[in-house]
Each structure stands twice: as structure tokens, then as C-alpha cells.
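Missing here is one protein chain; the remaining ones are kept as they sit in the complex.
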């Protein structure tokens, strides 16, 4: 019997990427998985073809009004909604339905922090969907709900976790993450017009103001002996997809380049979506476009005695929709890599 | 037993795209198809990972020196070489091996034209690999060699063929095709630096000088009662992948918008890789990135009494490597769409 | 005594470009010209620095509510308003004030056509601000009001006028103009987000639907013996500034490449903002960014017996604000080139 899937918020960028990945998923192609409903808000009643012309197979599907009370009828529900809407879903949908939430609602464990950054009451926390974090793959497999991670936290966590966990660095990390504009979503705004973003670079929400800062800190603290301090500077760059993260932290005395490399090699070994590049090669976002990979490089700066690590992901794939599919695969018993490309669309 | 495949010219953009598509092909994933050799010239001896970091699965494969004498050992050979190298392959490789040539060597049937545009002796012609051209699908299925079409001719032919074939227009067509820079290939040249191409538009090889002009004319003449005259203006635009073709021709007296639409609907019906958009919607290249689709729109300009047709393809996929895989599928008995996405990477 | 200037619609892209050019104008730098008022609608009350941070000299200027009744107090008024607002200005502002209207209100001479394309009553027509059109420079010099031309009509008219005027072609012209996204203006819209426009190409308002079609036809007909038919296809491309126009028309019997070239050389001679490139060189939009130049190339396609002409302009400079300043210079007795760069910002 076929697994019936609903996508709520189907016409945003995250929703569209979930649909793109589902359409290429072997379970969909073999009929084991079906796309049962596309739900939306302002787009309800329209044909998908008028809104997402890159998905010709679904051109004639009509967007339905979001109806949370119906979600319990589906086997898997992807939520691609603005922050703050998922608590009601959690209340109304039983555990027979797998819920994969791409919003931030259930990512943070600390209620105070959630309220400070999102300005509303904390709804709780769900298993956090980065299977590459030690212990998480097993948790996700058992879960019926997953908080799909933010895009910046995915790139930053995978970049720094091996160093933090192995205690090679002092936990005072400085991160600059440069992102494509699709991270801003599909809503009309002058600041994200092509005229304002092509050919320009701009930092934003600097100095600890970006909502992903506490999420990065939570992830790193989960594996750190000492509390981690995070300085996080996001930068908007003129590309559509991709996040390049550069991160640095002071290295502890006596630690060598070889030790650092070994900890990263160990972390990446057997992980299908982590690729530690050869020494001297740097990750580039182009190489992961449309793929679920995180490419990584790590190096010791002898001069400043700092670790320098870089990672590249596609913010819409590994950073959002790909992570959601990866979690669905784990929960539903598909191969973890099913429907998720390792090769990027380059050039 | 597994089909053994070689890619010659593996480290150029066409070669890389063939590899990307093979890696996602169901026959590769199931073990029915294997990538037996990656051959190159200047890159021989290097790991693929150092040259094409978007293909992590093949990072440790080493490029071998191109050796035509060995190609007969493979079941399928993809040639992604500069123009003028394929004749020797044709001579040395027997019909047990399927040869898919991405170069122009065997595309033109007229020896004089070939020599005029390519400056060497004509090596002959092979079945031409646009399965959507009436009769071609059957020819390709029977073939052991295919001339994979040029990128501009693919977009222009699919845009104009229904109108030409149905005799709705006077065969005096004006085409402006705007292309991404990957069409220029992966060779160092000041004119194609990021600094010279980002943020800039430039026509080139105008006034009948582009080599794809006679290929477009040959394709249209194959289905035209009267000789077709082609005015072709290519333009380089600041994107990596994609060709948008705008084409126009005078409409014959008494022809209505409905008749035009009907001929295009009939042409696109049942074609998995053609998508005629709803009236009022225009193809955009973003929607076909990484996919094998050609999106189309057609309209009658009542004021100038001209047909206006537009098409969008990914020059590296439907325009080159995807077409090659599509032909391989037909010849080798795989489903025609196997390993070829219909959904594009958007946004 | 200093010339007092007001800019109405100061915070849109056209308004911003007028300000940028005024700030570099020798008359402004010497104190002969002052910027007396910046007027806006929704932006009224804000500091310019919060809206147009590229103009640091004016950061502390506050936008005033648009007040047409005050415009008569200024010597020169630039109107950078949406279409349909200029008639009221014409009524209320006396001839002591020079009015340069960047909207379409007074461009078309035919009332019926205006109403068909702009959906309102025709307000009349003003001298048309392309000084390079024979006779126009003199008219502009005498005028107190000028209809600043549209961006596409500027590129297309300058490309085709020499051929039309000299009767070298049959007046059945096919134009494809490719534009940067700043032409869409500074208003929030999903279709013009960076995510939707970077890396993508898309035609729009094809088949005679674009409002600039009749303006192009009017300009060419002014110099043609026979009525000109215009097929115009605009394409949106991933750059901010620039329009590349490709135009073609059937050449009359017996016309040679030399005759064509001569007519273009004659047309461009002594024109400070026209530059006919050497044979073989093609205009590129990068070369005219921020400048008031129109670069041109023309060629005979012997094969299709067509003229192929290409032009490059910056849509915000020569295509809008630069043209307005050029007209101001003519009217106010400044050197025609004052404050207008001939060199573009390249790369």
C-alpha cells in the first residue's frame, strides 16, 4: 500500500524543493509513495503550474486550502510554513502521521531563548533532524515528529562539530556564513529584488541578532565539554542557492594539523552526505546545488593558531527540504540516500 | 550482465554532465550499467575529484589517456570532444559499441556546408539525436551511432518545427537565442571570465556566422515544403546554464491563434520532455536547470502578423548530455525518461 | 544665480539615477545648480540615507510629500513618476519651469494608441527627448517640456534609425531586446525577486503587447518613407543595468555592407554618445554601465539577406535619467555632455 504524503506550504521555496525531491524519489517513481495533497494559503485554488512551472508533472494539481484537521489522514506530512504555526499541528495530528516540520517551532530546547528570538510562547522541542550529529540518526529513526534544522545551523554545525566534540579548540567560535537569496523565501520585498541583490553583498542581523545563532550554539553545546560562545555573521550574496560557511576558533596548545584532519576524517567516514575534500581544495557552493551534500575543508592556521573550517551546502536541499526527505527515509524505512543526489548541478 | 560505459572528454562541461546523469540513472544505481572508463587529454592521470568536485562519488577515479583503440571494448561510448575528432573513432570502433557523439562532426548532411563552417573535411552524417523530430525516435532506436544535436539547434528546432511542418508560417525565420556561459566550454579565455560575463550581455557570431545556423536550417528544412531561411543571432548572458530562444516568422493569411496553438499542442502531446505552457505563461530557463525539458510558448502577434515562439532548455542537459542519455535509453532499451529529470532546479 | 532643481519620485530607480548624475554634474559641483527638493509619496518624511544609501552626500535630506502646486517655484523639475501623473503637472506648472518627464504620458502622438496601451485618456505629446534623432536636438533646445524616451525605444531607435532613414531595408523589423531587472522598477513583486531573476531568462509582453512597441514604431516611422512594422520581443535577463538590442530587417536588393556601414558612420559621426564599434566587435552592456553611451554594431547577413544591428545602453542612464540630463543640458545651455560619462564602469 502506498504511503500518502501531504505538503503544507507547498508553494514556497521549501515546499517546492520538497516536491521536486519527492518527484525524483524512487518510492514515488515505483508507486510506493504518492503526493496526496498540496496545501497553501493565499495560493489555494490555483493550479501548481501557474506558481511553480519547474514541476511540469504537477502542473494540473490544484492547491488546497490548508486544513490541519485533515492532516491526520496522511502517512507523512511536510510542514513548510512560517514560524509559529506548527504547535497547532502538533496538537491535532496523531502519532500515526509522521510530521516533518521545516519551521523553527520545535528546534530549540530552551523556552526562554525561543521566546526571545521568535517572540511567542515556546511549543516544545522535537528530535532535531541532522542525522550526522552523533545519536541523532537513531533518535530520528524512532521519531514520529522531527524538527528539520535551519539552513545556517546545518552548515555551521557540520563544519564545527568534529572540532568541538574532540575538544581540539577553545569553544569561542566565530562564524561568517554567506548565503544565496532563496533563504529569504518567496515573498515580495524590495530588499530582495533582483536589482537590490545581484552584484551586491550585505551583512544582516549581525551581532547575535540572527535567529539561527542560538540554534548553532545549542547544537555545538550538545557535544562540548565547556560552554560554546558563538559569534555569527550572516551575509547575503548574489546567488540563489548555497551557503558557504567560514568558521574559526582558537586551537588548543599542542594540537597539530594531523590531529584536526583525523577528527574530521573520522566524522565524515561512512556519512553519505559529508565529503571532506582533499587538503588544499576548498568547498564551493556550486558543487552542491540541488544535492544533499555538505562539502567540508579544515586547516590549521599556524600563524594565528586558529582552526579554519569551511563548509558548503545547498540551503534549500541539505539546508531544508533534503534534510526533511533524509529524515523521512530514516523513519519510513527507505534507504537513507533515496531520492537525494550526491552529485551537484555544476557548473 | 552490466552495460559498460566509457566517457571520452570526461572533464569538460559536457562530459561532467553526462557523468552526473549516469550517476543518477536507475541502471547505474541498480548495477545494470557501470562507468568503465573516464578518458581525457590534458587531465589524464589526475583524480576526478581534483577536477570535478561536484561528483564526490567518483572523486577517486583517475582520468585515463584517451585511447580510441580501446573504445571497442565498451558497450556504450560517449564522445565529448572538440569538433573534428570523431571520424577516427568512427573508423576504429565496431558496431558492437554504441557511439553517442556530442560534437558536430556527424550532424550536417551537406559536406560543403560542414567544410565551410568547420574548416575540415566532412566525415559523413549519423542519425540526428532529437527524438522529438518526427521519425527520429525510430531511427535512433535502430542506430548504433548518434550525432547528438547542438544546444542552440535543439532549442530553435523544437520551437519552430510545429509551425514549419504545419505550413502555418512563411519560412523566413528570425531567431535570437540567449545562452548561459557554460556553452563556451571549460577552457581558459579572457572573454569568458566572470569579470567579463557577469552583469553583461553581448551578441556574437551574428549575421549567419554561428556554426549552429546551418544545423537549425537543416532541421527545419527536413519538415518544410519550401526552403527555410534562417537569421540567427546568439547572445551571451550572465547565467551559467540555459538557453532562451525567441523566434518569429510571418504568419500565412487566414491563420488563427487557435490553429497555431493546436499544432503545438499536437506536437507536444505525449512527449515527456516537451511542455507547452498555458497561454500567457512564458518559459524561463530557471525552470529547466538540470532537467531534460524543453518548455515552450507560442502566440500570434496580430499587429505584425507574426508567430512568436519561445523555448527554454538547459544547454548542458537537453542541449547536450541529456539528449545523449535520452538516445542511449532508446538504443539500450531503457525507458526513454530513465535518469532524466522533468523537474528543474528552481529557484 | 543658481538653477534650482526638484526631483519628483526621487526614491525610485529613475529618481535615484537623476540624483546620482546631478551630484556629479559640473554645475552642481560649482554651485550653479542646486537640488532644491526631493519629493516622494510613500517615502515622504524619511531621510534619503535610509532609502538610497549609495548617495551619501544626500543622506540627511528628507523626502517631502509630492506637491505639484510648488513645482512652479523651481527652474527645472524632473518627474520620475508612474505613468498617468504628468498631465496634472502640465496643467499646473507654468513655462518658466522646465519639466522633464520620465514617464510615458507625453511620448506618443496618437491618442488612440496611447489609450490602447496605457488605458487612460491621452494628455497630449511633448518634444521627444532623443537628441540624436534628426531635428530633435533643435526642438529640445527650444522646449520647456520634454518627454524623456523609454529605455527599449532608445536602444531600438538608435539601432535602426540609420537603416530606416536611408531606405536600405524593407521596413519589417524584428527586434529582441534583452534587459536588466532595474527596468522593472523598485517595487516589491515576487516575479522580480533575486531568487526568480538571477540565473534565469524569460521573455514577457511578447507579440506586440509591450507598451514600448508603439513608441519604437512612432520613432522609426518619423523617418521612413513606408510604414514600418515592428515585431518586438523583450527578454528579462540576470543583470541589473543594461539593454542589449538585436534587430534585423530584410535588406533591399543591391545594398552592400559598405553602404550600410557608411550610413551608420554618418549617423554616429559627431554624436558624443553614439559609438559605432569597429567591424567585428560587438557592443556589450557592461561597457556602458553608468554612462550615457549607446554602442552600436551593424552587419549584413549575406546568407539571409538581412541587416543585423545591435546596440547596448544602460537603461537607467541613456535609457532614462541620462537622457533627461542631456535634455536639461540642451535647454539650460550647459555643454550637452556635462555630467554625463562616456566611459562605462567595466568590468
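Each chain gets a letter, A, B and C, in the order it is written, and its residues are counted from 1.
Please note the rule applied: a residue touches a chain if its C-beta (ideal position, glycine included) is under 8 Å from a C-beta of that chain, and two chains touch if they have at least 3 such contacts.
None of these values were measured; they are calculated from a predicted model.
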item: Options A:169, A:312, A:330 or A:343, residue touching the unrepresented chain; value: A:312
item: Which of C:197, C:295, C:310 or C:326 contacts the chain that the document leaves out; value: C:295
item: Selected residue (touches chain absent from view) among B:76, B:100, B:181 or B:247; value: B:181
item: Touch criterion as defined above, residue of A:41, A:237 or A:332 at the omitted chain; value: A:237
item: Listed residues C:49, C:124 or C:167, member touching the removed chain; value: C:49
item: Options B:194, B:279 or B:335, residue touching the unrepresented chain; value: B:194
item: Positions on subunit C contacted by the hidden chain, ascending; value: 13, 16, 19-20, 23-24, 26, 47, 49-50, 52-57, 59, 182, 186, 198-199, 240-241, 275, 277-278, 281, 283-284, 286-291, 293, 295, 341-347
item: Residues in subunit A touching the chain absent from view; value: 172, 174, 176, 178, 193, 195-196, 198-204, 206-208, 213, 229-231, 233, 235, 237-242, 244, 246, 248, 250, 282-287, 289, 297, 299-306, 308, 310, 312, 346-347
item: Residues in subunit B touching the chain absent from view; value: 13, 180-182, 184, 186-190, 192-199, 238-240
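FYI, only the chains that are shown with their structure count from here on.
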item: Central subunit by CA centre of mass proxy; value: B
item: Subunit A and subunit B, separation of their C-alpha mean positions in angstrom; value: 34
item: Separation of mean Cα positions, subunit C and subunit A [Å, integer]; value: 45
item: Subunit A residues counted as touching two or more neighbouring chains; value: 13, 182, 186, 198-199, 240
